[in-house]
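Shown below is the structure under consideration.
Yeah, one chain of the complex is gone here, protein chain that is, but the others are all in their spots.
In this document, chain identifiers A and B correspond to the written order of the chains, with residue numbering beginning at 1 in each.
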Amino acid sequence: MRYVIIGNSAAGVFAAETIRGLDKSGQIEVVSNERYPAYARCLTSYYLTGQMSDEQMMIRDADFYDRSNIILNSGQKVTGLDTAASKVFTDTGHVYHYNKLLIASGASPVMPDIPGVGMKGVFGLRTLDDAKEIAASARQGRHAVVMGGGLVSLKAAYALMKAGLSVTCIVSSGQILSQMLDREAARILGDLLTGHGLDIRFYTDAAEIIGEEIAGETVARGVRLTSGETVPADIIIIGKGVTPNTGFVAGSGIETDRGILVNDYLETTVPDIYAAGDVAQSVDILTGQRTINAIWPNAAEQGTVAGRNMAGSPAVYQGSMSMNSADFFGLSTIAAGNPRAEGDEYEVVRLFPGPGLYRRLVFRGDRLVGYIMVGNTGRAGILTSLIRERVPLGTARDELKQGRIGQRILW
Amino acid sequence: MENLKKTIDTAAGKMIAKAATEGIETVWDRFEAQQPQCGFGLTGLCCRHCNQGPCRIDPFGDGPQYGVCGADADLIVARNLLRQVAAGAAAHVDHAYEAVETLAAAAGGSAAYSVRDRDKLLAVAGKLGIETENKSETDIAKEIVGIARSDFGNHSGSPIKWLVATAPEERVATWSKLGVLPRNPDREIREALHQTTMGMDADPVNLILATVKQGLVDGYAGLQLGTDIQDILFGIPSPVVAEANLGVLREDHVNIVVHGHEPMLSEKIVEWAHKLSGEAQAVGAQGIQLAGVCCTGNEILMRQGVDMASNFLAQELAIITGAVDAMVVDVQCIMPSLARVAACYHTKIFTTSPIVKMPGAEHIDFTLDEADRKAEEIVRKAIENYRRRDRSRVDIPDVKTKMMAGFSVEAIVAALAKLDAGNPLKPLVDNIANGSILGAVGTVGCNNVKVAQDSFHVNMVKELVKNNILVVTTGCSAQALAKAGLMTPEATEKYAGDTLKAVLTAVGNAAGIGAPLPPVLHMGSCVDNSRIGDLLTALAGYLKVSIKDLPVAASAPEHQHEKALSIGTWAVSLGLLTHLGIVPQLVGGKKVTEILTGDTAESLLGGRFYVETDPIKAAHGLIEHIKSKRKALGI
Partner (left out) sequence: MRQILVKTERCLGCKSCELACSAIHSGSKDFLAAVLGGERSVRRVTVETNRENTVNIPVQCRQCREPKCVSACMTGAMYLDEATGLVLNREEKCVGCWMCVMVCPYGVIVPNEEEKKAVKCDQCLSGGHDPACVKACPTGAIEFIEISQFDKKRKQEFLTKFIAGEEA
């Protein structure tokens, strides 16, 4: 059996491991356009602090591929597929023949269409190479502008602040983390970050990146905002969301929407081809709709399920769920499910159980469908599983509002 | 547990082995069965003061930090401590009250009791300001009783008279400033119980001050009152030679072991054992052998030279010899297991106090009115019981040591007077000043099953005397040191540092012993800790300094009882560094622990607690303290 996996990250590695666990002899080839063994993409922001070694970034031991008999073909970009002939083509001229194929090519940052995006000093933050480049110019005392108020932007801003830079964050809406948090939680976190020196600009956007010609290169020097003001910047990080890496599937017969559409077995519309992770559009546990919840745990779990199905041990994917965790200056914040839901069908409970603590619980009918916890999040996993398992709450619903289930203290 | 971890006393070790082969449960088995002991209790962080509890505070900060009522760790610990210390004080005050009642009986013409020590009678009358000229002993005794009783009936705010008459003025002033001078012992104990109920005092510092007050209650309405009056009734101890350890029991004698704390009954048993020894012979025994356990044993050892069977942890082991015909108990430290152990042999347990009864024991209510009749009855029953002894099960370990005891302050002063009649304290003070005696440590208190029996007492004291520290001792500590052979002239040769040895030899020779004094001076029972207080008061007075400035320290290496905590609190109040060899159940209260073991206690009282669980380290901690005091005195 020949397995080919496009992508060497969360989804790809968990899939490869799972396949090897079930099929000791099949050939497993992993193709990746990056030049590293699998690393922790989510730690790329931590890398900017200058306190992470390359070794710490790796999610597996150095001998992982050898030990598991997995062939890693790095530095090769997949450019196209021939699904009729079961072939994968790369920009290096390699052709891989598969019996089972997994597409786990993840996503890439969306770059806005404004003048100056191509200048030196303007980055997306997705890969270790991105992180290395940014880190190389992230010197103490410099200025950075982070565009976007999402988690990746804020994590990057946080890391740069720790590295001693002064950071401005540009948020086009009136709220940071508007995908993850409600206004109250965002305000608490925003206050914390600004209290530590982050300059957040709301209701404005970048109009243009201003540069300076240095040795034949245009180097970014600042960002002009739609408000007219210009913010100085040596480093500009774009965090305006990601788009799935689906380019190479065009014309292959694999159906795509925002991402690659998959069924309950994570199989694409072409038999024997599976997709998992940030590139795959799979069923959402709460809505039943096919969406992309682009987070590491979903990618890893989908990789595992896809791997099982590929290795002939059928498994149904339960569905993905939106959730995330952030920890800034020791204040832990976790949100999961559909925490921002509003409207008649929902009951929303907002609690302030102690200094610096905030909880938002969202119920629909007899079920918990979303929550936000700011501070003291140790038992958050219980709430997550109440959502995931769709547990009917009964009397526990009222207890939940008091921070417990039965006598079990949740916060 | 291996036997070596249980005891360092070879006699006890043998009896533990015997108990094991005979399948008899002892304190060590029960301790093992209790493992693990609850950490909340160990740290004092469990409160059961109200029925909303029990409440527990997580010492690591993960769990609850407040009890249901809102009490935090320090408050819970401070309330628990005050209750423990009040309970300890209550035990000694109740004991002293019995002594007062006995003196009242003697003054009232009791046939059983009389004033045996006129010197002490006059001395106590003197310090209380009682005119003695042209008064009969009975009248003086009556007046002493009157003053003691007036303390218990004091409804004014004035302090306990016995305290004011005994404690150095400087101390009284210090305590007065802190507002901790006790008025009426009963009232203070009542107040402590009230103060610690749910919804009362919420200030740990105020509770600690109340604890100090309980220490003073114990010191003066317990220890001092008890010893003063017992000396009047039964005599001031003077040096005696006796033997210690289970080997004092005799196969061919009726063996009566007295156990508990008060001398009122045990003195009578001694008397009747002499009178009835003929009857013992009539049942085939050679006579009656008496032996003591715990402080009642110390009382009759100090005054009557009665041999000592062992200390607290070995009380069951005495029965396990199979040779004890009767164990007579009065109050305190009597293991509830005794009747169960005795049931495995012919041994009879006689309880005698209306507040100490025990299923399986025979209760003979001992009253002052009928003291002689009851003592006679008990001794007769013991003789009778000798017939039932199963010789096949008798195994008395052949282990005993010689010992000297009886070192009351009066006795020490008398010995020193042989060197300088006009100024008896001078030789002692001179030798302290010139460094021949580096300082003194009083080791007191119990055994505790958490450490090998006697090991802490003995190992620490050996290290102290090696470093020329004179050791005075009471209670089970004294018994441990006696069994280890530390109360003999040979011990001075073997263990004492050179300069200490020289001094003890000189005093011993002058006193006509013809050998050195032992390096460890047995000053009596636990209530006799007041003797140590008297000695310190005398030394401080002679030197015109405060007790807190003397190069001395106290230690309760194996403390177990609440009484040890109240005595310890009194010692700290006197200005002494007071070592505890076992972590007390209060370390969960960080602030309380800091106050009691740190600068706060020291700055307010001059003394503080010092917790160290390693005997050698503890010895050196005490030595360092003594050296720092010497330095401050410029010697």
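In this text, contacts are C-beta pairs under 8 Å (C-beta built on N, C-alpha and C of every residue); 3 or more make two chains touch, one makes a residue touch a chain.
No experiment lies behind these values; they were computed from the predicted model shown.
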| item | value |
| --- | --- |
| Which of A:Phe89, A:Phe202 or A:Trp296 contacts the chain that the document leaves out | A:Trp296 |
| Selected from B:Thr43, B:Thr174 or B:Thr211 as touching the chain missing from the view | B:Thr43 |
| Full-complex contact with the absent chain, from A:Gly141, A:Gly343 or A:Gly394 | A:Gly394 |
| Identified contact with the non-displayed chain, of A:Val146, A:Leu193, A:Val223 or A:Ala336 | A:Ala336 |
| Sites on chain B contacted by the missing partner chain, in the whole complex | 34-36, 38-40, 42-43, 56, 58-63, 583, 587-588, 590, 593, 611 |
| Where the unshown chain meets chain A, residue by residue | 10, 14, 40-43, 46, 56, 58-60, 296-297, 300-301, 304, 323-327, 330, 332, 334, 336, 377-382, 384-386, 388-389, 391, 393-396, 399, 405-408, 410 |
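Keep in mind that, in the parts below, only the chains that are shown with their structure count from here on.
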| item | value |
| --- | --- |
| CA centroid of chain A to CA centroid of chain B, Å | 71 |
